[in-house]
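Heads up, one of the protein chains got dropped from this complex, but the rest are sitting where they should.
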Amino acid sequence: MSSDTHKAHGTGFYFGILLALGVLTFVTFWTARHMETGVFHTPLAVVIATVKAFLVVWFFMHLSDHGNSNKAFFLTSLFFVALMIALIIGDVATRLPTANPNFSAFKEMRGPW
Amino acid sequence: MSTHTALEEGFPAKHFLNQGTTFKSWATTIDHKRIALMYLVTVLFTFFLGGVFALLLRIELLTPGPGIMDAQSYNRVFSLHGIIMVFLFMIPAVPGVFGNFMLPLMIGAKDVAFPKLNLATYYIYVLGALFAVWGLWNGGVDTGWTFYAPYSTTTATKVVPVLLGAFTVGMSSILTGVNFMTTVHTLRAPGLTWGKLPLFVWAIYGTAAVQVLATPVIGLVTLLVAAEAGFGFGLFDPARGGDPLLMQHLFWFYSHPAVYIMILPAMGVVSEVIATFSRRQVFGYKMLAGSTLGIALVGFFVWGHHLFVSGQSTFNAGVFGVLTMLVGVFTAIKVFNWVLTMYKGAIDFKTPFLYAMGFLYFIIFGGMTGIALAVVSLDIHWHDTYFVVAHFHFVMVGSVVMGFLAALHYWFPKMFGKMYSDRWGLAAALFVFIGFNVTFIPQFLLGNMGMPRRYYQYPEVFRTLNVMSTAGAGLLGFGFAFILIVLVVALIKGKVAGPNPWFSKGYEWNTTSPPDMHNFHEVPVMVDAPHAYEKVPEGTLAAQEAAKTEAEGAHHHV
Amino acid sequence: MSDASAGMLDHAPHFNSAAHEKRAAQMGMWLFLVNEVLLFAGLFTAFFMYRFMYTDTFRYLAFVELDWVMGTVNTGVLLASSFTVVLAVQAARAHKSNQVGLWLLATIGFAGVFLVIKYFEYTHKIHEGLLPGSYFSYDLSESIARVKGDPVKMSHIADANINLNNVGNGAPMFFTLYFFITGLHGIHVLIGMGLLGWMAKRAFNGEFARRNDTPIELSGMYWHLVDLIWIYVYPMLYLL
Partner (left out) sequence: MNELIESLSWMNDVLFLPPQTSTLAPKIDFLHWQIFIVTMLTFFAITSVIIGLYIKYRRKEDHQVTEVFHPPLWLEGAFIAVPFVLFMAWFTLGFHDFVWSRTPPKDAIDVYVMGKKWMWKYSYPDGPNMIDTLRVPVGRPVRLLITSRDVIHSFFAPTMRVKQDALPGRYTEAWFEATKTGTYPIFCAEYCGLNHSAMIGNIVVMETREYDAWMDDVKRNTYASRIDIGMTEQQATMVTQGAKLALEKGCARCHSIDEANTLLPPTLGPSWVGLYRAERKLADGSTVIADEAYLTRSMMDPMVQLVAGYPPLMPSYQGVLQSGEAAAIAEYIKTLKKDSPTKLGAR
C-alpha cells in the first residue's frame, strides 16, 4: 500500500467524476421536485446521495486503494447510522397515540398488543 | 518464546522511569509508558474524589430523614459521584493506564501509532476534567449522570460547563480509540498475526472500536442539551413539539455501549491473568476473541433496555429485550471459557488471581441481575430502584474495579520493577471483597422492596438495610485505602521484581521491569501464541507452523 | 535499526518505513472520519424523526422557505472544491509543492463562496424570523396564503402531495434542526479552511517538494468528508 502503488488517476479522470457528481445532483433535484415517485421519493434521494457519496469516498478520497480495513470501517459507520435512525424512528412509529400526540401509526387508543 | 533478548536480571540500570526526571520531561513526554503513569495518577485521584462523594452519599443515607446535608446537596453529590466515576474515572481508567502501557509491549511495538496524539489526548482529558470540576466547584449539577431533559434543560445548576467537560473528555476518548485501533492494525511485530493477538489486545481493540463509534453521539447529546439549556431551542421540549424520549435514545445510544467500554478492557485483563496463573492458553481463544467483538457490536443494539417504562413503545421494548439477551450470551461464553481455562492447569493463587476470581464472581452476579433486568416485565418493578443501583455497582465497582485492581497488581512489577507483599495484597483484597458485598447486596434487597434511587429521604422500613450498606461502604473505603498503602510501601521498599515474576508467557514480559525507554532491545518476533505453556507435541502441524513463522520473522526484520 | 539512525529516517522511529507510517496515518484519519459520521448521525436521526412526526410542515418549509437555488449552487461549489482538493493531492504526489498551494487556495476560495452563500441564506432567515424554537417569529399562515395565491407553487405543492392543512406544528423544530445541521457543518467548513490554509502555507514554503504528501492527503480527506456530509444534507433539507 505504499504511495507508488496508487493507480494513476489523472486530472481527466477526476474531472469525469466531478461531472458525474454534478449530473447526479441534477438527477436528485429533478426526481425529488419534478417527478411523481410516490413511496420511492425519500429512498430514491437517499440512494442517489449514497451513490454520490460512494464516488467521493472511493475515488476522491482514494478509499479504493486504502486497504480493506479502512473500507470495513467506513461501511461500519454507515451501518450504525442506519441502525440509529431505524430503531429510534421505529419507536416513534409504534408508540401509543396518546404518548405521541402528533403521530402514530395506530389510530385506535389501544396499541397493536 | 524464541525472542531471547538479553534481559538483565533484576532491576535494570536504565529504564523509562529514570530517563529524564524533571517535571518537563514528564509533562512533554510522548512515551506511552510515561503517559500511562500520568493517567494512573489522574484516575486514582478522580476515583478518590468520586469515592469521597460516595461515602458522603452513604453517610446521608444512614438515617431516613435529613442527615449531614440538605436535599439540594444530596442531589448534587450523587450527580457528581456518577459523573466523576463514569466519565472521569471508569472510561479512561483501564484503556488510559493499562492500554497505553501494555498495548505496545504486547504487540512488540516501540510506541503507539501516534505518540504525540497520545499526549494530546491526555491533556484533552485533563482539560475536560478541569472544566467539569470547575462547574462542580461553582455549584455543581443536580441532574444525575444521565442529564435527562427537560429536567436538565431547566435546572438552575451549572449544567453547561459540566456538559462541555463531558464533551471534551469524550473527544479524548475518541482519539484514544483512533490511536489504539491504528496501533493494533499497523504496529504488530513480525509474526504476530490476528490469530495470536493477546486477548487483552483484542479487548482494547474492541473497546477502541466502541469508543470511536459511540462517543461522538454523546458529544452531540451534550452539545444539544447544553444548547437547549442555554437557548431553549425546544429540541427535547414537548411544549415546542419536541420529544424528551429522543434525548434518552441518543444518550443511551452512547451510554450503553459505554458500559462495554468499561468492562471490555477489564475482561481482557482477566483473560491474561487467568492464563498466567493457570499456566494455560485460554480455553477457546477464538471464542473469547470473537465474543469480545460480539459484545462490542451487539452492545450497540440494546440501548432501549433503559427505556422500558419510559414511554417507549411496547414493540420497541420487545425488540430491545430480545437483543439485550444476545449480549448476555456473549458474556456467558466468556465466563465459561475463563472458568475452564483452569482445567488441567497449574494454578497459583496470587493477589492478581484473587482479583480475577473476584471479577468472575461480580460479573456472574452482576451480569445475571442485568439479564433479570432485561426481562421486560421484571424491569417494571425494578426500574430506577436500588436494584438497578446494585446491578451497576456490581458490574462497575465489582467487575471493572476488580479488573482494574487485577491489572494493577498483575502489572505493577512490570511497571515499577518492584514487588509488593503478596500476603498484604491478599488481605486488602479480602477487605474490598467483603466490604463490597456488604455494601451492595442489601441494595438489591432494597430494590426488591421498592426503594427508588436518587432518594434523599426514605421511609422507615428501608432503614436497616441502608445502615448495613453504609457500614459496608466504610469497609470498602478502608479496603481501597489499604491497597493504596500496600502499593505505596512496595514502591518505596519493595523487593526487586525481575523481568518476569509470574513466569508468564504473555508477550509483555519479554522485556526488563521496568521496561527500557524503547520497550525492547531488539524487535521481537512472535512465534508462539501468547501464554503457550503447554508442551507442543513434536511433529504436529503447530510445531511446523511455529518453525515457519520463525523463518519468516527473520526475513521481515529490516 | 539502531537508535542512532532514527533521527535521520524519513519516518518516526516506531515505524518501519515512510510507507508504513503513511498507512497508519491514513487509517487514523479514516477512523477519525468514522467518528465524524456518527456525530452527524445523531442530528440526522433527530431530523428524520421529527420529519416523520411533522411530515407536511417539514416538506412545506423545505419547498417554500428554503432557497433550493442557493442550496444547489452550494452543492456545486462544494463538489468543485472537492475536485480542486483532489488535484492538490495529485500535485503533492508529484512533489509539485507550488501547484499544491495553488489548488489549495482554489479550494479555500470555493469554501469562501460556500460560506458567503450560507451567510446570505442565514441573514434572510434571521430577517424573516425563521428561527429555531422559541425564537421563531414567522407568520406561517401568511406564507400559506401567499402560496395559495401562486398557482405555480400550488401545483408543485399538489404534485408533492403536501397537505397544506397540516402545515404548522413543528415549524420551529424544522429551523432548530436546519440551523443545527448547517451550523455544525459550517463549523466543519471553517475548520477545514483553517487546515487547508495551513497546508497551503506549508506548500508555498516548498515543504512538499521533496517528500511527504501525507499531510495534504489527510487534509484532503477531511475536506471530502465535509463535502460528503453536505451530499446528504442537501436533499434532506432542501429537496425532500
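For clarity, chains are labelled A, B and C in written order, and residue numbers in each chain start from 1.
By our rule, a residue touches a chain if its C-beta (ideal position, glycine included) is under 8 Å from a C-beta of that chain, and two chains touch if they have at least 3 such contacts.
Because the structure is a prediction, the values reported are computed rather than measured.
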| item | value |
| --- | --- |
| Selected residue (touches chain absent from view) among B:Val160, B:Val376 or B:Met419 | B:Val376 |
| Option from B:Pro198, B:Pro216 or B:Gly345 whose C-beta touches the chain left out | B:Gly345 |
| Residue in contact with the excluded chain [from B:Gly139, B:Gly450 or B:Gly474] | B:Gly450 |
| For chain B, the residues touching the chain missing from this view | 71-72, 75, 142-144, 148, 150-151, 154-155, 238-241, 244-245, 278-280, 283-284, 287, 308-311, 314, 317-318, 321-322, 325, 328-329, 332-333, 335-337, 339-340, 342-349, 357, 360-361, 364-365, 368, 371-372, 374-378, 380-381, 383-385, 445-446, 448-450, 452-459, 465, 503, 533-537 |
| Missing-partner contacts on chain C, residue numbers | 163, 165-166, 168-169 |
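One rule holds in what follows: only the chains that are shown with their structure count from here on.
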| item | value |
| --- | --- |
| Distance from the mean Cα position of chain C to that of chain A, given in whole angstrom | 15 |
| Per-residue multi-chain contacts in chain A, two or more chains | 69, 76-77, 80, 84, 88, 92-93, 100, 102 |
| Contacts with 2+ other chains: residues of chain B | 185, 213, 217, 241, 243, 246, 249-250, 253 |
| Touching residues on chain A, where the partner in the complex is chain C | 1-3, 6, 9-11, 14-15, 17-18, 21-22, 25, 28-29, 32-34, 36, 41-42, 45-46, 48-49, 52-53, 56-57, 60-63, 66-67, 69-70, 73-74, 76-78, 80-81, 84-85, 88-89, 92-93, 100, 102-103 |
| Residues of chain B touching chain C in the complex | 104, 109-111, 113-115, 117, 174-175, 177-179, 181-182, 185-187, 212-217, 219-221, 224, 227, 231-235, 237, 240-243, 246, 249-250, 253, 518, 558 |
| Contact set on chain C toward chain B in their complex | 1, 3, 12-17, 20, 23-24, 27-28, 31-32, 34-36, 38-39, 41-43, 45-46, 49-50, 53-54, 132-135, 169-170, 172-173, 176-177, 180 |
